[in-house]
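Just one protein chain is left out here, and the rest sit where they should.
On to chain A.
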């Protein structure tokens, strides 16, 4: 039986499957996952002390929507000419249209061999079952995953050291002024931050640093980014860069083959952009589903990320550029929003941190301003009493 086949059942694949039905598609929909678990939410895995398997949709929803969910199913090859997928178990499956939503996997750099990584529910279970009060945890990488894990581990009274190669935290994607607020909080919570430190190797009893020192640890976890799962696409001959290359309607270089979510790379303002974001994965899944059914709309949403550390909520809209002019909106001692403009005065990024959802409204408004390529004046952005909504009405 042909129909639409989706490879990968993360946030993107699941959203796409249900979106096909919401758009009225009546053909068969198959959703293939390598994992054994009912598709689940990944964001909670690094944010809670007890790994929770939180299904994206209850099992009954798949049956009700007529979505064939195939777990423990690994696809080995894609035969473009035959419109056919070949499974590891020798089975084959014909598709009319195919969506590759294969996601990404944790990446390790040389010297980090042996470190645990945190990407799946099983990864989280393996890490958290070893975290006990007083245990020593070394985290390699001061990005979102590493810092969320650090905060969760501190709540369990684990001794935490974070080793980061850059001179500051979250250097990829979060402006320095916002990262500084998060850094101060981690230090206040007792996290030992070792910035500007290169890992040489994992050794018995801990992590050896390039300067010759050692961080003693019982458990070592690396949160050093992700690599897109593009092997299937590459072997089939699809165009692949840093991700499976797609156009703004998620079409790959082959007819009837689409890609979306963490595994895809798309043109964005003159560059290629591959995002790792829960909300973007959902939106792309929904958009790709519509595109597979013939919709011609282009995906134009602005990138959006969030992170929770302690009671701090961090949100980023747009794409931070290290060299861009930055305007700070100070809301309180531990809350601020950083705005970035390009050379022509257009807003390109807003990143904020504060307790709970303190910065959510400002970031959401900034996101809409970025989408409209608005040029909000820096002095208005910097004034915490100025209502950003009025800028949107003017834009």
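Here is the rule we use: a contact is a pair of C-beta atoms (placed from the backbone, for glycine too) under 8 Å apart; a residue touches a chain by one contact, two chains touch by 3 or more; residues count from 1.
Methods note: contacts and distances are computed from a predicted model.
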Legend entry - Chain not present in the shown complex, as UniProt names it (candidates "ABC transmembrane type-1 domain-containing protein", "Probable chemoreceptor glutamine deamidase CheD", "Phospholipid ABC transporter ATP-binding protein MlaF" or "Rieske family ferredoxin"): "Rieske family ferredoxin"
Inset, instruction - Sort through A:131, A:266, A:286 or A:320 and give me the one touching the missing partner chain. - result: A:286
Legend entry - chain A residues touching the omitted chain (full complex): 15, 18, 279, 282, 286, 306, 313, 356-358, 360-361, 364-365, 389
